[in-house]
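A single protein chain has been omitted; all remaining protein chains appear in their positions.
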Amino acid sequence: MFSRAYKTVVTVPPLAWVTLFLLLPYLLMFCYSFWSVSPQQTIVHSWNLDNYKELLQKTVYWQTLLRSMWIAARVMLFSLLLGYPLAYFLSFYAGRRKDLLYQMVIIPLWVSYLVRAYAWKTTLGYDGVFNTLLQYVHLTSHPLNFLLYSPFAVVLTLTHIYTPFTFLPIYAALEHIPRNLVEASHDLGATPAQTFWKVIFPLSIPGVLAGATFAFVLSLGDFLAPQLLGGPSGIMISNIVVSLFGAAYNWPLGAAISLAMLVIVVGLLILSERLEKKWSFS
Amino acid sequence: MSGEATANNNPRSRGLLLHAAAVFAFLYLPIVVLILYSFNGQGVGGFPPHNLTLDWYRILFADDAIWDSVFNSLKVAFAAMASALIFGVPAALALDRAQFPGKAAFRRLVLLPLILPGIITGLSLLMLFNLGNIKPSLLTITLGHGTALISVATTEVFAGLQKLDRAQEEASLDLGATYWQTFWAITVPNLKLPIIGAALLIFTLSMDEIAVSFFLIGRDNTLPLEIWGRLRRGITPEINAVSTIIFMFSLVTIVLWYRLRIRAEGSVDVGTELTEATPSS
Partner (left out) sequence: MASPTTPAVSPAQSAQSAAKPTLLSIRNVAKTFGRNAVLRNVSLEIAEGEFLTILGESGSGKTTLLRIVAGFESASSGELWMGPDRLDHQPPYRRRVNTVFQSYALFPHLTVEENVAYGLRVAKRPGAEITQRVSEALDKVKMTVHATKKPSKISGGQQQRVALARALVNRPRLLLLDEPLSALDANLRRQMQVELKSLQREVGIAFVFVTHDQEEAMVMSDRIALLRSGELEQVATPREIYNRPATAYVAQFIGHTNLLKAEVKDGVVQCASLSWATSLPDGPALFSLRPEHIRLAGSGTSNVRVHGRVLQQAFHGATELIRVECSDGLVLVVRTASGSGTLNQVELEFSASDAVAVRESPERI
């Protein structure tokens, strides 16, 4: 039905844009990771593996990477623990309020990341609301230090940011479960608890995987929260990359680390997709 | 399944309700604190807030740098919206109607910026612009946003295309209209709601975008970057005020978007579309 001209016109411009602004940059980053920087702060286009060796050998790099993955893992876990029951409640128990509650969950999502991170910074600070409140009700006698400028603050803030993210695909998956399956399960003698574990949860697994992947991947690459709230102990791998592109001026090394991150992330996405396919039954 | 929804008197549903309430509290707590303290005379910190004042808002409105950054953000947002739509709508059409080598790869590639951490998109573009000797500026930021947000337009329009009745376009062609005429007379009007929804979303995401912008910034700041700069220097209560305003705008925009979605589809089908169209950090 559609002529060749039509198909060419709709295909070529987007393809060109994507090649120029997505494919090319990634390729460039790939190339940079094999170059090095000269003492005069210029990029030397000699091809070597030095950057990768440095990444693997220098403890600060791979340790920070591991720490970042550990932070990301915790964010993923907590977002799931918060997001799943919420999604379940909305899907199966909320009745007429479902719509309103759903809007209430996605609103924080669209409120600027910065605003929310900043909000936690003020709340958790030394003179912040939380500390002064605790002292006001005499639960503590002096401000708690670990609240801010720590991995705890980063995990807390990122969990806050990504819980709605995790909620969305889980909610979608739960909504797609035909309600007559739940009735059938009850009909066959299963209590609501049994029905949840034997029918509802297995059918929601693709949503769980998608949400978990989002939370993990996006937390891993985050540099804003650590910079605002992480303190020296909360530095994540992206902060290192940022400095390498800034004051520490070593683009090739920064590119190498970014590429490593990219590989890990894409690997996880592929894994997640495979698992989702395996667990999808419609 | 009316049984479940009405059986709200057992420990299980009460437990779930409590959990839900707790999560909502967690999600809204910092925002509420922010809004409250934007009226606090003592500025940030201290409990309970007292000395309610509108001073911070007054200072905010007199702050030129903030206004400049707001206008910059608006310029970028509109430009990004335009380019994302101009390239995203054809992309959706291409995915729906054309077969070409690398189609699957193309689809993946377009979606990547939304799933990957913003730093990767930002840095790779920085390297590209550096290669082409293009200095960072509002233009580079616009290109960055446009690239990252094309897939928002593509996924929404693609979904709309699935609902479009092909026969209408066929009828138009049959009656003698050209492809171009058919596109504007039939296709676009049918895609009105997805396009507006996408535009709204792209606009909001662009206004809030910081991770990609971080690396592509020149002399002119966008609003998030302006706020970020001040945060690095220390906290001023003005920030509370501007954050509150941002929150209010986002609130209105998202409720609008949601209503549009409902009108377009009867219910919000929360599929991967939406989850993909979410801001990366």
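A and B are the chain letters, set down in written order, and residue numbers restart from 1 in every chain.
The rule we apply is simple: a residue touches a chain if its C-beta (ideal position, glycine included) is under 8 Å from a C-beta of that chain, and two chains touch if they have at least 3 such contacts.
Only a predicted model underlies this, so the values are computations on that prediction, with no experimental measurement involved.
J.: Among A:Leu203, A:Leu220 or A:Ile237, exactly one should touch the missing chain; which is it?
T.: Missing-chain contact among the listed residues: A:Leu203.
J.: Among A:Cys31, A:Leu144 or A:Leu181, which residue is in contact with the omitted chain in the full complex?
T.: Once the missing chain is taken into account, the touching residue is A:Leu181.
J.: Identify the residue among A:Leu133, A:Ala190 or A:Leu268 that touches the chain left out of the display.
T.: Only one of A:Leu133, A:Ala190 or A:Leu268 touches the chain omitted from view, namely A:Ala190.
J.: In the whole complex, what residues of chain A lie against the chain that is missing from view?
T.: Contacting residues on chain A, toward the hidden partner: 178, 180-181, 183-191, 194, 198-199, 202-203, 279, 281-282.
Note that in this section only the chains that are shown with their structure count from here on.
J.: Quick one: which bits of chain B touch chain A in the complex? Just the residue numbers, please.
T.: 1, 3-6, 8, 12-13, 16-17, 19-20, 23-24, 26-31, 33-34, 37, 44-48, 86-88, 90-91, 93-94, 97-98, 100, 106, 109-110, 112-113, 115-121, 123-128, 131, 143, 146-147, 150, 154, 166, 169-170, 173, 179, 204, 207-208, 210-211, 214-215, 224, 227-228, 231, 235, 239-240, 243, 246-247, 250-251, 253-255, 258, 268-272, 274-275, 278-281
J.: Mind pulling up the chain A residues that touch chain B in the complex?
T.: Checking each residue of chain A against chain B gives 1-3, 5-7, 9-11, 13-15, 17-18, 21-26, 28-29, 32, 82-83, 85-86, 88-90, 92-95, 101-116, 118-123, 125, 127-129, 132-133, 136, 160-161, 163-165, 168-169, 171-172, 175, 179-180, 182-183, 186, 192-193, 210-211, 214, 217-218, 220-225, 228, 238, 241-242, 245, 251, 254-255, 258, 261-262, 265, 269.
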